[in-house]
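In this view, the complex is presented without one of its protein chains, the others remaining in place.
On to chain A.
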Amino acid sequence: MITTSGLTKVYRSRGREVTALDGVDLHVREGEVYGVIGQSGAGKSSLIRCVNLLERPSSGTVTVAGQDLTALAGRGPRAGKELRAARSRIGMVFQHFNLLSSRTVQDNVELPLEILGLSGKERSRKALDLLDLVGLADKAKAYPAQLSGGQKQRVGIARALAGEPKVLLSDEATSALDPETTRSILQLLRDLNRQLGLTVLLITHEMDVVKTVCDSAALMERGRIVESGTVSELLATPGSQLAAALFPLSGAASGDHRTVVDVTFHGEAATQPVISQLSRTYNIDISILGAAMDTVAGKQVGRMRIELPGRFEENVVPIGFLREQGLQVDVAEHDDAAGHDGEDVPAPRDSALALAKEGAK
């Protein structure tokens, strides 16, 4: 539904060049919720603004619903008629809602319809329908200043849907909201995705958002997409930064001659009592250093960091047992590699963990 290829955006100001996007290839399938996650400055905002060409990419192409938008853009900085028509079929929600304070809620939702040139009667009928859909039918005559953050974002979503788009872009739509409101807005996006078959591309810095609504996700760092795929694929990928960030595990080995193992449960294996089986079968004591269980994309998934006594070489058999049970097993570090002074988090995970912490703030 949305495809970008080789998307590059370079900002030039006073002779300095900043590369915000560095060859981004993104593919969002029809009807899925796709999350792009990254820290501030990773290029997420530039990416989403390039999708509807609010920002002109320096090079590369953007295709939305089979239409090459970069070809419509023309050379000048102003958007031509065709590009504007294409934009009206792409909804967009913003972090700070961007509602017009001088208009009532209903008039705000009518704004895109005015641009589309609908008659007054049709506009108000449609606007009221949309407000009903987002659960704000009773606030039609209120002004945005009288609404709470969550209600404002609902108006923003209703407005974005006014042009009956197939694609919805969400620019940090929940970042200015409290956790509870965030959940209700995400639920609304999920419902709209299911009911209307809406394809949603969202950018966020909160791992929880990805966990709650996304079918697929991509991790951005310094203008590049470092990892991408469906959430279950990512979880099944050994050493995946996103999977590690979705389920951050911490905990250091408690002494020498121990083996730290990260186990990922998904699908059938999540319901099996594997740890106690392992303990009984091999008669070993197992310490749990950290664990996280959650529902991701509607499936029960978990990760656990356990510690087995003895060096890695002595634990080959129990680890093999875990693998046999259909679990994904990552040995966090070999006993003889690196020191044991609490630094057992492998280097590549650092950024993902930092991300998870930022999300927790």
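Keep in mind that, in the parts below, a contact is a pair of C-beta atoms (placed from the backbone, for glycine too) under 8 Å apart; a residue touches a chain by one contact, two chains touch by 3 or more; residues count from 1.
By definition in this document, contacts and distances are computed from a predicted model.
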Inset, instruction - Choose one: "Periplasmic dipeptide transport protein", "ABC transporter permease", "Acetolactate synthase small subunit" or "Multisubunit sodium/proton antiporter, MrpD subunit". The correct choice is the protein name in UniProt for the chain not shown. - result: "ABC transporter permease"
Legend entry - Touch with the omitted chain, as defined above, among A:A71, A:I115 or A:V316: A:I115
Legend entry - Among A:G60, A:G163 or A:G229, the residue in touch with the chain that has been omitted: A:G163
Legend entry - Omitted-chain contact residue, chosen from A:Q146, A:T281 or A:Q300: A:Q146
Legend entry - Residue among A:A85, A:L118, A:L196 or A:V329 touching the omitted chain: A:A85
Legend entry - Positions on chain A contacted by the hidden chain, ascending: 52, 54, 77-79, 84-88, 90, 92, 94, 96, 98, 100-103, 111-112, 114-116, 143, 145-146, 159, 162-163, 169, 250-251, 254, 275-276, 279, 285-290, 307, 360
